[in-house]
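Every protein chain of the complex appears in place save one, which is left out.
A, B and C are the chain letters, set down in written order, and residue numbers restart from 1 in every chain.
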Amino acid sequence: MIWQFDIIILIFLVIAAIISLRLKDLLGASMVFGIYSFLICLLWAEMGAVDVAFTEAAVGAGVSTVIMIATVFSTKRRSKD
Amino acid sequence: MDPIIATFIEENIVPNFNYWIYVILMMIGLYAMITKNNLIKKLIGMAIFQTAIILFYVSVGVKDAANIPIISHHGSEHHQMTDLSSETDSTKEIHNTIDKDKYANPLPHVLMLTAIVVGVSTLGLALAISQKIYKSFGTLEEDEILNKLRPGGHD
Amino acid sequence: MKIFGLIAVLVVGALLLSATSDFPDWRDKDSPANESPVSSFYIEKTEKLTKVPNMVTAVLADYRSYDTMFETVVIFIAGIGIIAVLRNFDGPNSSSIKRENNDEGGGLLARFTCSLILPFIQIFALYVVAHGHHSPGGGFQGGVMLGASYILAALAFGLSKAKDIFSERRTMIFAAVGIFIYVGWGVLCLLFGKEFLNYEALDPILPGDAKMARSHSMLIVEIGVAFTVTAIMFSMYSNLSTRGRLSKGL
Partner (left out) sequence: MTEHFPVLILLVPLFGALIVVLLGRERPDQCWVTSLISLGVSSLISFFTVIAVLSGKVQTLRYRMGGWPESDGYEVGIELRVDILAALVVFAVTFVGFVNTIYSKTRAGAEVRGKVPFFYALIQLLIVGLCGIVMTNDAFNLYVLIEITSLTSYALIAMGNRRAALSSFNYVIMGTIGASFYLIGVGYLYIKTGTLNIDDIRMVLEQKNLWEHQSIIVAFIFIMLGVWTKMAFFPLHGWLPNAYAYAPSMTGTFMAPLMTKVMVYVMIRVMVWIFGNEFVYSSQPMWGEIVIWMSVLAIVAGSLLALARTDIKKILTYLIVAEVGYMVGGSWLADGVGQAGAFYHILSDAAMTFCLFIAASIIVLRVGDSRVNAFDGLFRKMPLTMIGFTVGALSMIGLPPTCGFFSKWYLISAGIEAGHWGYVCALIFSSLVNAVIFFRIFERAYFGKISGVKEDHFPSDSDANPDIRIKEVPWSMLVPLFIASGSVLLLGIMNRSLFEWIQAALKMMNT
């Protein structure tokens, strides 16, 4: 447990969350959301919650992002906000 | 880093930093859910909102200098013996060897596995619903959909 | 709307932050949550009572197995809910569509790479399911990986190829059978005269003593979870990527 890592990842998390909500390109937003999931998965692994990190890596960074991108592809890519 | 600053951070910011960031992430997600116009953006906000809560729960279970919640076989020789020794012996042995401060609290982890699953299920279903909305309205922007539904609007 | 949302969010955030100062410190091993008898019981007694070193698996599949049963049901609901909402059965191209193999899937390189790594992904997924007692992992994680391997196959070789292996009917059967294994195992305990999901009741039909019966039963319910999750993950992807027509993937 190294708290410096912890603080850095937490700050990156906030940045990733804001970017994925500000991007007008939904495909990019979904990808940044994948990055967000991966960062939070790192954070959990660092906190000792290995099972949660494993699940988040498989679900958040994997399947969630894939189905979100699938939806963006079959609907519209641009967003107004 | 200057050691004085490091100690200051460690004593004053670190104890609650996780909880602050969780609140900030939750606020970002909630704000996106309430005010974003695009339905997919709302769902991204929803996912952030849910992970923020998971972050809170996992932070609850962290212990200083604790291991992951899997009892290690290599660390203690006792385990090899306990399989062979008799029942009462083994219970005493393991009871003595396992120090609860050495392992992280497993309960929040279990709860959050369930919460992650609930999160992805909600996300999948909500994406399906938004695809159905797109199919019948031709757009994913909330204001355009409401325009189409107004009696004066076209369609 | 924006102003109203901002005010609501700020009020919520202020409320939550006001409680933060009251919390025990982060990483404190003596906080009420960490030193409560419940958590101490899990840490100290799990290996003794269930012979499973991974406490998370033991709590997930035994102490709180009732929760996990409903977690699996949630996944199942998401799967059939997506079909109920989105699936278009009476479309022009439902089952008897002509194959568009040539247009689908990735290029040659993608196909070749996928055919190389797919078996390894699947074997690793099975390992994760089976080895959840001793290392991070378990039915859910393994199931997601197995489902993801089929999604990868659908991306590389086209959805119709993947559907030859995993047709829609088959996904539904797999999903239902997974929960059937889980709940049925619990009901078996009921039939042996103990409480629902009390695996000790199954001692007579499983090898080892009553504690090993718990360990074995956890493996079985994890396999049930893996069945459901694999099927539903693939079904989710195939419905969402084709707008419910299941004809042509991304």
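By our rule, contacts are C-beta pairs under 8 Å (C-beta built on N, C-alpha and C of every residue); 3 or more make two chains touch, one makes a residue touch a chain.
These numbers were taken from a predicted model, which means no experiment stands behind them.
For the omitted chain, the shown partners it touches in the full complex are B, C. Touching the chain that is not shown, out of C:Leu159, C:Leu197, C:Ala213 or C:Ala226: C:Leu197 (per the contact rule at the top). Annotation for subunit C: contacts to the undisplayed chain at residues 15-16, 18-19, 21-24, 31-39, 41-42, 45, 62-67, 70-71, 73-74, 76-78, 80-85, 87, 89-90, 169, 172-173, 175-176, 179-180, 183, 186-187, 190, 194-201.
Subunit B meets the missing chain through residues 26, 30, 33, 39, 42, 46, 49-50, 53, 56-57, 60, 107-108, 111, 114-115, 118, 121-122, 125-126, 128-130, 132-133, 136-137, 145, 149.
The rule is simple: only the chains that are shown with their structure count from here on.
Viewed as a network of touching protein chains, the structure reduces to a complete graph with every chain in contact with every other. By number of C-beta pairs in contact, B-C leads when A-C and B-C are compared.
Rounded to a whole number, the gap between the C-alpha centres of subunit A and subunit B is 12 angstrom.
If each chain is reduced to the centroid of its CA atoms, subunit A and subunit C end up 19 Å from each other.
The set of subunit C residues touching two or more other chains comprises 27, 54, 56, 136, 140, 236, 240, 243. Multi-chain contact residues, meaning those touching two or more other chains, occur in subunit B at positions 14, 17-18, 24, 59, 61-64, 66, 68-70, 108-109, 113, 117, 120, 124, 127, 131.
Subunit C contributes residues 1-2, 4-6, 8-10, 12-13, 16-17, 20-21, 23, 25-29, 31, 33-35, 38-40, 42-44, 46-48, 53-56, 59-60, 64, 67-68, 71, 74-75, 77-78, 81-82, 85-86, 134-136, 140, 236, 239-240, 243-244 to its touches with subunit B in the complex. The part of subunit A that touches subunit B in the complex is made up of residues 1, 3, 6-7, 10-11, 13-14, 17-18, 20-21, 26, 29-30, 33, 36-37, 40, 43-44, 47-52, 55-56, 59-60, 63-64, 67-68, 70-72, 74-76, 79-81. Note for the complex: subunit A touches subunit C at residues 1, 50-51, 53-55, 58-59, 62-63, 66-67, 69-71, 73-74.
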